[in-house]
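I'd like to ask some things about the structure below.
As you look at this complex, bear in mind that one protein chain is not there, while each of the others sits in place.
Chain naming follows the written order as A, B and C, and within any one chain the residues start at number 1.
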């Protein structure tokens, strides 16, 4: 089956791509928090806290959840744990919310296996991070081969995921533009923050119905301005409401309000990403009624002074 | 005189800053091309071509000109040449257009001297690039001392200039926020392209009346969205009209048109900056009726295939 | 038991460290190839080829083998496969050859588990790569906690592994110097190639009996000059004999010969590391009587022209 589909695309690539995009491409617009995995003090998964967190997020007009992404500490989980977390989240997810699961592994074969399992566990789409360990050989050609094989096999749509602050690799634009033509690759989470690159990707993939998601709240408004359809934002775990509000302000053309809200979000976003990372997300979540808890080692909890600094940032920005 | 002013600011810094900013800060909003220096085939300055180019730009609703910035090949000019170019441009500049001169040198003492000379030559403000050779020691403290001494002495307002693609240095945000309080430092040309950084700078310096200019056309619209007042864009030498139009579309809230125009500008902007640099700017200028001519060595002219690729980019984007 | 040992070290760290180092530290001097995992055309492990390769290497005066390191494509293997490869290599390893297994995972808990399993499978020491996904939070403190917990638990000695070209992280010198005092951390494979850093590490850990291994053949001689005790070199898979000869020449003080051999090795080493990576190692192995075979995807085989270039490099350096 796959070889036929591949052949078909090889002959009339733009035709099939257009057909797919106009008819079947799943809409991923909106705000998605990449949810953290809650742990108990002994680093085992706190299933009850996962449930209570999801139920609380269900009340916010979020578009859905990204599960087992970078903020989910997926690299610290066994393959079995990764799938089990998705299965549980599926049970708790409110109606109308989309579930996207991170299924990327370093090898193509492991990614294919994990993608199938995530689909079986209830994921409606998968987010596939760039393999990154053998950086020197991860050429555009290698990425195109990898993602094509994964997307050819995947039962659900594939979303590309470029996050250079973790992987040290920026998925090359020529590979993205090529992959956007694949009928089962529907979008990208772009976390690099180069807004010209984002605008260029939107421009060059628009005809394929490809959807670009901002990978951070720190540039959500400008990203929407140049054509992103939403965002997967770690800060959405803490301030889901304000992020949905920012999206709404832009839609309504209330640009000055959007600008001022975006300004306030930048400092708190930096605090829970580049500065304090997942430990910062988890700590801040606690101030807003969620369960945060510890990270797995080697990630470390915040020191007292780091926690104070984080809190001051939220207070100074008017969110606490 | 300077020591009194310094003392005064040391005691009531915020007061003086606020006074200055609310009363005297020069408005630098709008689009400025950083004009190239035209050379003859033997690398001497083509004064007649400088005049004809300026007269042509005078007809476009540009806010003014940046003279002897990076695109002006200032590092290839003798100190005498740098000043003489500014003096000549002054003569040709149309009414209502502002003249900003690049006066940065590696040492503080040379920068002070050059700033005075640029002012005498007719510059209404100076753009001062970060010293960058001794990167390892260019701390925030060193930058604050450098720019404070320059601004204390300068007869005209000072605009900071951070351009990491050339200097390898990003002016640290804490230094910028501190310097924004100086009554004679009125803005920054920010060429790094990190839109979250730009939004954060606008946010943290707004109370000082500090003005942030986008340093590139590739992110002009998102930069305006987060609060920039204009741009100093190499592409403005070639496509001054469309850049002014983009600014206008944003002002009028025609956001979809702004987005589509921004998209078209990204590829051509990359072609005349990161890809082909000044030789690309000069070549493209020729297609729009300006004099381009050669660069000084070691910059090299475009090869035939590079020129073809550049032209294709302008054609594909619909500007030719 | 571990808590007592930890307490003891906390009180008299230097005493215990010195006792251990002078009495029990395993000698890891010499040349180790980090062996590739041979695959069949369908990407399953070619166990027969693993055996034949090992038997051929057994005839060279190599000090031993590093199994499931970066060249072993460990990130492409399931946990079960990683252990099984080590178990099989153990069976084939000739007398007197040391077996070191890569046991690093992103989380501390997985690394502890994998380390125990590698020990059970026959590893005499483990090589533990730096966790690297959450780069922004991998502070010295996080590394010290991670490696201390692993080494406290490990039944066999631990060797640190810093390989920035893959991980994007250089293990900080202060962390290394601190960890060198741990009685169960005996050395480091240093792949970064900064020879001043290597000299400094040797200097600052010598009193602890800590052993530094060059992580590349391209700087093996200078590394030995500043005090490294050997090397873990991908090129050792292809040219084990010449690498052992280089070590011998240095020991015998035949410095001009050492220099000339080192010179010849640099180009071929680059070809099988930074330029063509594991696919290059495997291809070159075939020219010297070993089984190479394919890599797992997304790594790709060499193109015809890449293969020709690789072969030319070996020919021009006089090894073919």
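We take it that a residue touches a chain if its C-beta (ideal position, glycine included) is under 8 Å from a C-beta of that chain, and two chains touch if they have at least 3 such contacts.
What you see is a predicted model; the values in this text were computed from it and never measured.
Of the chains displayed, those contacted by the omitted chain across the entire assembly are B, C. Only one residue from C:78, C:200 or C:301 touches the chain missing from this view: C:200.
Checked against the full complex, the one of B:48, B:91 or B:106 touching the unshown chain is B:106.
Touch with the chain omitted from the figure is made, among B:57, B:92 or B:143, by B:143. Within the entire complex, the positions of subunit B that touch the omitted partner chain are 43, 70, 75-79, 106-110, 131, 133-139, 141-143, 145-146, 149, 165-168, 274-279, 296-300.
Mapped onto subunit C, contacts with the missing chain fall at residues 193-196, 199-200, 202-203, 216, 218-219, 221-223, 225-227, 253, 255, 258-259, 262-264, 266-267, 269-270.
Note that only the chains that are shown with their structure count from here on.
With centres computed as the average of Cα coordinates, no chain lies farther from subunit C than B. In a homomeric contact, the two copies may use the same or different surfaces; for subunit A and subunit C, over half of the interface residue numbers are shared, pointing to the same surface.
Averaging Cα coordinates per chain places subunit A and subunit C 35 Å apart.
Between the CA-based centres of subunit B and subunit C the separation comes to 50 Å, rounded to the whole angstrom.
In subunit B, no residue touches two or more other chains.
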